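Only one protein chain is missing from this complex, and each of the others stays in its spot.
When the chains are written out, they are named A and B in that same order, and each has its own residue count from 1.
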Amino acid sequence: MQSPTAVLSARSVSVYYGSSLAVRQVSLDIPRGEIVAFIGPSGCGKSTILRCFNRMNDLVASARVEGQITYNDRDLYGPKVDAVAIRSRIGMVFQRPNPFPKSIYENIAFGARINGYRGNMDELVEGSLRRAALWDEVKDKLRDSGLALSGGQQQRLCIARAVAIQPEVILMDEPCSALDPISTLRIEELIKELSGDYTIVIVTHNMQQASRVSDRTAFFNAEATDAGSKVGYLVEYDRTERIFHEPAQEATRDYVTGRFG
Amino acid sequence: MLFNPQLERRYLWDNLFASATWIATGLAILVLLVLLADVLLDGSPRLSWQFITSLPSRKPELAGIAAALGGSIWLLVLTALIAFPIGVGAGLYLEEFSIESWWSRLIEINISNLAGVPSIIYGLLGLQVFARWMQPLTGGRSVLTGALTLALLVLPVIIVSTREALRTVPDGLRQAGFALGATRWQVVSAHVLPLALPGIMTGTILALSRAIGETAALITIGALTFVPFIPNNPTSPFTALPIQIYNWVSRPQQGFHVNAAAGIIILMVVLMMMNATAILLRNRFQKTLT
Partner (left out) sequence: MLLDSVCLSQRPKLRFNSKIAEILASPRQSVPMESFSQNPSLWQPNRQASQQTDLLVRSILGLFSFVSVATTAGIVLTLFFETVDFFRVIPIWRFFSETRWTPLFASAQFGIIVLISATVLTTSIAIAVALPLGLLSAICLSEYASPKVRQILKPALEVLAGVPTVVYGYFALLFVTPLLQKIIPGLQGFNALSAGMVLGIAITPLIASLSEDAIYAVPRSLRDGSYALGATKRETIVSVVLPAALSGIVASVILAVSRAIGETMIVAIAAGQNATLGLNPLVSTMTMTAYIVQVSLGDTPAGSIAYQTLFAVGTTLFVMTLGLNVFSFWFVRRFREKYD
């Protein structure tokens, strides 16, 4: 059943790398304006599914996506859909902060410029940095290299960079895994602040993080195949408090209570 | 809308850019093909046994490459004899024996700087040191002087490739040797060097192929351009393939230009044979280590 408010929805999505299956038969809806967390052990395919939503998997020559993903009820992998256009609507924040080796200002302005932004660039840069709770820290050094910032600041710069092109959805691939606890906390607060305006999908290996920030949680698991590789699959997807307090599946319960692996 | 992505225009630029990179690569390779074709077309009619076995002459149709080919072979052998032990020895020292880190660093910096020195400067060094100061030993502008100069020129290449080859030998092998109470030299000579040798040979052959094509340094030390004989000892005056080619190119007569092209074909064949040997060795080397 596709809910009427779903921005993204996956139907029986399987992803292959070369001939080996990485994730099988995932179906879920991402409701508009909510924060959805993907959790699960490593190798369960949660990042792989995330990267299908903005077609980053297109950049991996051997990757192949089966099934259907719709974005605002249009087939994301349809023949007339352009991956570049999709990515300007569905932004992404990565596991490790990856600011461009440019000034802080240019880091923000780059995406806007290529996407043909017609407004006032200075205002956009300031607005985006404020949105990412970074403005006060960097307003006097906008010409400094983005690489000169601390890890947590770099990651907020990357969020500001994603926000600047005003996407509808922001995908976050373990955005705090390379950060210290304090920086992590700031990013989590930021994610919650952004939630009203953006739909956010966040992959995390940190269950507390999922329970703190998300409205819904999807639990992925992996099983070994005969060939010795792992195949990920979706175990359970529900409201976050249900996943953490009264999950329907035994595996989910084991995982969220820490009895797993 | 605040944003106007104009995707079509951007994709047009993308295609133009991609085409430009392909055209540039294609152009570079096209020039290579044209160069080879030009030389083959110009020179192949002149190629004959008579051309290979004849000495230089003032008449283009009688002139041959024998003296230059002989000189180049002399150079090749002497350069290898001088540069191989010194280069490999220095590489061994830096990689296996050296303890003082500042000395290794000094030599490393020194080698990378030497690699950037124009070959003609080596020629000036050879002219002053080997051809003038050491004249009683080298016979002045002799094939030995040429080989010494070329040996210095290719030494950095041999040292660097020796070190790279030594680095591919697993450290466990050395430790196994030391654990049996062997000295460093016993370990290196018995275990490390044999394994690294094919890699060292590959690097040496590639370095020597650079020496064979080298012209400027030899001209500077005063290699003669008209030598109607094949050297019969290391202190004999000499000419070499690239010098003979240069000599023929700079003559106004068309006949000598044809000779130059034919000489280039011979030079390129020699180079190709050396490179093929190096590639063969490299492939065998890769097999033994995996």
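Convention: a contact is a pair of C-beta atoms (placed from the backbone, for glycine too) under 8 Å apart; a residue touches a chain by one contact, two chains touch by 3 or more.
Just so we're clear, the structure is a prediction, and the values are computed from it rather than from any experiment.
Asker: From the list B:Arg132, B:His191 or B:Arg282, which touches the chain that is not on show?
Answerer: The missing chain is touched by B:Arg132.
Asker: With respect to the chain omitted from the figure, which of B:Leu2, B:Ile52 or B:Val117 is a touching residue?
Answerer: The one listed residue touching the chain not shown is B:Val117.
Asker: Using the touch definition up top, pick the residue from B:Asn4, B:Gln50 or B:Gln175 that touches the left-out chain.
Answerer: From the options B:Asn4, B:Gln50 or B:Gln175, the contact with the absent chain belongs to B:Gln175.
Asker: Under the stated touch rule, tell me which residues of chain A contact the chain that is not displayed.
Answerer: 54, 56, 59, 84-89, 91-92, 94, 96, 98-102, 110-111, 114-115, 147, 158, 161-162, 165
Asker: Considering the entire assembly, which residues of chain B contact the chain that has been omitted?
Answerer: That gives, for chain B, the contact residues 5, 10-11, 13-14, 17-18, 20-25, 27-29, 31-32, 34-35, 38-39, 42, 85-87, 89-90, 92-94, 97-101, 103-104, 106-107, 110-114, 116-125, 127-129, 132, 152, 155-156, 159, 171, 174-175, 178-179, 181-186, 209-210, 212-216, 219-222, 225, 242, 245-246, 249-250, 257, 260-261, 264, 267-268, 271, 275.
The rule we apply is simple: only the chains that are shown with their structure count from here on.
Asker: Could you list, by residue number, the parts of chain B that touch chain A in their complex?
Answerer: Within the complex, chain B contacts chain A at residues 2-7, 10.
Asker: In their shared complex, at which residues does chain A touch chain B?
Answerer: 82, 84-85, 88, 112, 114-119, 165-166
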